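Note that this complex is displayed minus one protein chain, with the remaining chains in position.
Note that the chains take the letters A and B in the order they are written out, and that residue 1 is the start of every chain.
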Amino acid sequence: MNWGRALTAAAFGVPVIGLLTWGLTRDPKFIPSPLPGREGPAFALEVFAPGLPPIARPVGDTLSLQRLRGKVVVVNFWASWCLACRDEHSDLSTTALRYADRPVQFIGVLYQDRIEPAINWIGQMGGQTYPSVTDPRSRAAIAYGLYGVPETFILDAAGRVAHKQTGPITAPILTRIIDSLLSTMNGMAP
Amino acid sequence: MMGPLGHGALLAALVVVVAGMLVIPIATRRGRRDWLAVGYAAVHTNFLLLTVAMAAMIVALVTHDFSVSYVAQVGSRATPLLYTVISLWGALEGSILFWGWVLALYASAVLWLNRNREGHLVPYAMTVLLGVTLFFAILLVGPADPFVPVSPVPFDGPGPNPLLQNHWLMAVHPPLLYLGYVGMSVPFAFAMGAMLAREVARDDWMRLVRRWMIVSWGFLAAAIVAGMWWSYEVLGWGGYWAWDPVENASLLPWLTATAYLHSAMVQERRGMLRLWNVNLVVGTFVLTILGTFLTRSGIISSVHAFTTGAIGYYFLAFIAVVLIAALVMVAGNSEQLRTVGRLDSALSRETAFLANNLVFTLLTFTVLVGTLYPLFAEAVQGVKISVGEPFFNRMSLPILALLLFLMGVGPALPWRSAPAGVVRDKLVPPVAGAAVLVVVAFLLGSRDPWALIAMVFVGYAATATFREFAIGAGARRRAQGESWPTALVRLVQANPRRHGGYVAHIGIFLIAIGIAASSGSRVEREATLAPGDTIVFGDVTIGLRGVWGRQEPQRYVIGATLELRNAAGALIDTLAPRMNFYPTSDQPVPTPDVHSTFTRDIYANLQTFRDDGTAATIRVIREPLVSWIWAGGGVMVLGALIALLARQRQPEVA
Partner (left out) sequence: MRRAIGLESVLALVLALALALVATAPLKAQVADTVTARARADSVRADSVLEARTSALAAQLRCAICQGISIQESPSALAREMRDVVKEQLRDGKTPDEVKEFFVAAYGEWILLSPRPRGLNLLLYTLPGVLLLGGIALIVVLVRRWTAMPPDGPSSP
């Protein structure tokens, strides 16, 4: 044993400590989604909560992503048992109303929940302006790579995912992204 | 009231530790026994002060003193008393306080037990232990201060993490883990102390290291098994080991400690592997700190990781200091750490131990690399990846099989050199044991290739081990005319360390059989039942008696009552798997219930239920021999206890 070997040992130790130091700057819970930039997985789900006029859809109607091409689509996964969903609810509802006359569609997708408590929840929260759909057996949630609720996906007019929000979304974020997507739509229009 | 008291005690402890660290080496160098006594008093005073701090915290928890930050973080008036007390280690600050207290306890105990030992070893070892204590004392008055005053004082708190207040094993597993983890500081302190005292060439410190290593090893073994049991009883998937980073963190130092307990024998007998053994002692200690770092810094997402801010950097700095200090000391003592022995034959127990150490190192390395690799991949490629159970199983099963095989070979080979006849007599008969066990396993329905391979090696190694006992006791019986039990007891007494080791091996065999059988022959079924419905599941019929709900002070509980009946229709057990709803948690905490027998467990988990109680979906799992794993843990601890029977200054004879 000599100092040379000690240096060799250090040559292994230093990178490991460096790696761990770097690791401390990362959030292990944040897992980037591969979806942004790609086409949002198709779904056609049944409305259970109609929303409010002017953007209401009748209960039992099928909301199909395919048919919403040409619109900016905000897909919000939520549940009545989800505590953080309460924080974002009014921001989503008011923003949806603000874009009522633009080519923007808000959709709530119920995640791991049943209809009765979900409708009660909407009542308690003072209503939801846009329609919510059920997701039987969580097929849409799985296709969208859901980790939990709330998660929100914003799709552009071509159906590509432009943004994924993990955790509660806010009105400023919604407005910024929707506005920028609408302006590119207008720019491309002849 | 408790806040200032605890805080004051921690600050005083910090001062006392620094004083002790300065006084002891100076007193030793100058030969001043009176100063040394003062320095030693600092060690005991530190223990006293930390005891005061911990008692203050427990009182604060029990009296719901929400003016103390830690209580405000984990306390709740509704939590039952037991879980209130054990929430002491339910979150970061409290667990660091508990760690500091255990460390102070070890330091005091080590000092007391060695107070009459001459030479410089003990004072320098105490200096190192105080150095480690200093790190935790700094954490406790800095980033992990549990006694920060809260204002305004909240009326109630959120209560502990639901997962940690759901089972009594949470009162058992963490203290064992800390006793094992923290205990690894003692061998480290003796190794560093011996190098500081320039006494490495004397093998005196080796015996101390080995003794304390066995103590910590036993605690850690018990902690790992208790942790497996906790996962099994709480997490609801019927498994006990998922290669979670936290589980790996507890396994890694145990692996290197086990490697050390074997290679230390080579050093003791033949004077070889000194440098390697020092490395293992230091490495084990560093792995305990690294493990704590992984679980406490929030760097890796894991079942029971606690997340916080700056504390991770403190741990990294400490790891760096320890590594640098150890490298400097080892390099400075390199002459005395040179190997002086020789081997008589390549076919000897010495070589078996070399192979053993290689395999343990390989396993440690594989688990460590797998645990840290996601971080590395993210740093290099910016992509989050997972390294989980299938990877670890694929990589570790061959290594574990090799270890089991060596457990059959090692004890059979004599020291120095092995005449061909002896080797044949020792190594060939256990093949019969291997054949018998694998055939039995096959007949009992085991078809999983890995389980059958495990049975081959366990059968081989277990037969070899039992033969050691039988041959030894048989010889005594003939020579001394003793009865079998007496001969066996005397045999163990004559060399407790060796036979304690064999007993620990038997514990491993039990665990290996338990794991192979339960994972290889697991059968599960899911069924939605209405009250009165039954399903036939293997040798039992399971019927749903009813679904019920109950408000408890700290949670709401939904449960299903299941009746287990045997083929004759007689009731053998009633199970009540539940879902516990805590106000602080979105998701219910599953609480499975287990019907456990010697041959098999029936594990029931409530998956979903109808609100009106008309149906429940139940997942039932049948796993053979799970209880053997827990029993094996107990046998391993028994082995450690037997090994500790050896008198400290027992002459090392064959």
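Please note the rule applied: a contact is a pair of C-beta atoms (placed from the backbone, for glycine too) under 8 Å apart; a residue touches a chain by one contact, two chains touch by 3 or more.
Just so it is clear, the model here is predicted, and its values are computed rather than measured.
Student: For the unseen chain, which displayed partners does it touch in the full complex?
Tutor: So, taking every chain into account, the missing one touches A, B.
Student: Using the definition of touch stated at the top, determine which of B:A72, B:M395 or B:V594 touches the missing chain.
Tutor: Residue touching the chain left out of view: B:M395.
Student: Can you work out which residue in B:D156, B:D344 or B:D425 touches the chain that's missing from view?
Tutor: B:D344
Student: Which listed residue (A:V16, A:A143 or A:M185) would be found touching the missing chain in the intact complex?
Tutor: Checking each option in A:V16, A:A143 or A:M185, the one touching the absent chain turns out to be A:A143.
Student: Provide the residue numbers of chain A that touch the chain removed from this figure.
Tutor: Given the touch definition above, chain A has residues 31-35, 38, 41, 112, 137-139, 141-148 touching the missing chain.
Student: Considering the entire assembly, which residues of chain B contact the chain that has been omitted?
Tutor: Those residues of chain B that touch the unshown chain are 235-239, 242-245, 269-272, 301-303, 339-346, 351, 354-355, 358, 361-362, 365-366, 369-370, 373, 377, 380-381, 383-391, 394-395, 440, 443-445, 526, 538-539, 587, 590, 598-599, 605, 607-608, 619.
Rule of thumb we're sticking to: only the chains that are shown with their structure count from here on.
Student: Which residues of chain B touch chain A in their complex?
Tutor: Counting only chain B, the residues touching chain A are 275, 293, 297-301, 305, 312-313, 316, 319-320, 323-324, 327-328, 330-331, 334, 337-338, 372, 375-376, 378-379, 384, 586.
Student: Given the complex with chain B, which residues does chain A contribute to the contact?
Tutor: 1-3, 5-6, 9-10, 13, 16-17, 19-24, 26, 28-29, 31-32, 81-83, 148
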